[in-house]
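Just one protein chain is left out here, and the rest sit where they should.
The block that comes next holds chain A.
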Amino acid sequence: MVVGAVPRLLPGVVGFAEEICITLQAWSFGAATRLRFQTLTGNDPGMEFGPHLLLAVLEGAVGAAVLALTALGLSLVFGVMRVVNVAHGEFYMLGAVVAWFVASVIAGHPALGFVAALVIAPLAAAVVAMVADRLVLKPVAYDPEATIVGTIGILYILQQAALMWFGPEARPVEPPFNHRIALPWYDWAAGEWFYPWGLSTTSYKLFVIAAAVVILLAFWAVLTRSRIGLIMRATQLDRETALAFGIPVGRVYSLVFGLGAGLAALAAVLIVPIQQAHYLMGGDPLLLSFIVVIIGGLGSVRGTVVAALLIGMSDGIISVFLSPTLSKILATLLVALVLVFRPQGLFGTRAA
């Protein structure tokens, strides 16, 4: 089934790749000159190489953390249901938008609104996803082609609904806490620690990384150690046999689709105090999640996490030192190579 689905995915992936190329063509002109300048001078006109790299790694880690959660949702839905959820990015957007609503109605310390959003937004996205599963995916019997078209429809409905009710503005959510942390660096020549200009992160960004690690571990534990995880894995392995053993596959599908959307929404709640809620914010995460899931292997948790780290960190580091375009080009190239030489993904298993 996996083998059958991947070639069907191909046109979509090629389309995405083309989209990237077209959007980024204009940016790429600067890349070559900047690259030459920086390798010739050996250092950056602003910050030294070491501190700059540390900053890039930290920024990349925040991106990778959120990406891992989002992509995991996409991977889970595909792994268990064999549904390519094109609306996944919109559930991410939904999470951010609901987080804004929750945070704006709850008065008092911003942490209260944030914690409430952390609970309510994923639940809300999960409920919407479950309803969508019942109304759209189930009636078409989870047919791979029909579900792609169906989820494209869900994508537009959610996006335009957000535009109508939430509006076109980017709206901020206040972080529960946010302290600027200046980071020290060791100067070998002078033999002492110092604080380079601009080398800093915020406590909230560190929290996002830590929270994502905790959520990923919890998710992994649920999937491998709990009864519901066992049921999901059984459904993933063989739908018919699972059904024969009395597993309510229909309900498992709804649950999984909701869980996938909830993960995306949770990632969005974490990022929304850094980036604002906006009705178009689902596009990038969807694209990157597809890249991650294809590289890591559809349906593989381990592959998804590894690929998210790879893509998130390379985006942070390459875009700092070379150009943002180049990092996107490399990611797309990697997708192409994986599809050609290892269509099941780095960690995917080739099912019969």
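Methods note: a residue touches a chain if its C-beta (ideal position, glycine included) is under 8 Å from a C-beta of that chain, and two chains touch if they have at least 3 such contacts; residues count from 1.
Note that contacts and distances are computed from a predicted model.
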Given "Quinohemoprotein amine dehydrogenase", "3-isopropylmalate dehydratase small subunit", "ABC transporter substrate-binding protein" or "Branched-chain amino acid transport system permease protein", the protein name in the UniProt record of the chain not shown would be "ABC transporter substrate-binding protein"
Cross-chain touch to the chain not pictured, restricted to A:A116, A:A170, A:L206 or A:L243, is A:A170
Of A:T70, A:T151, A:T202 or A:Q236, the residue touching the omitted chain is A:T202
Chain A positions in touch with the non-displayed chain are 23-24, 26-27, 30, 44-47, 51-52, 55-56, 59, 62-63, 104, 110, 160, 163, 167-172, 174-175, 178, 180, 182, 197-198, 200, 202, 274-276, 278-281, 284, 316, 319-320, 324-325
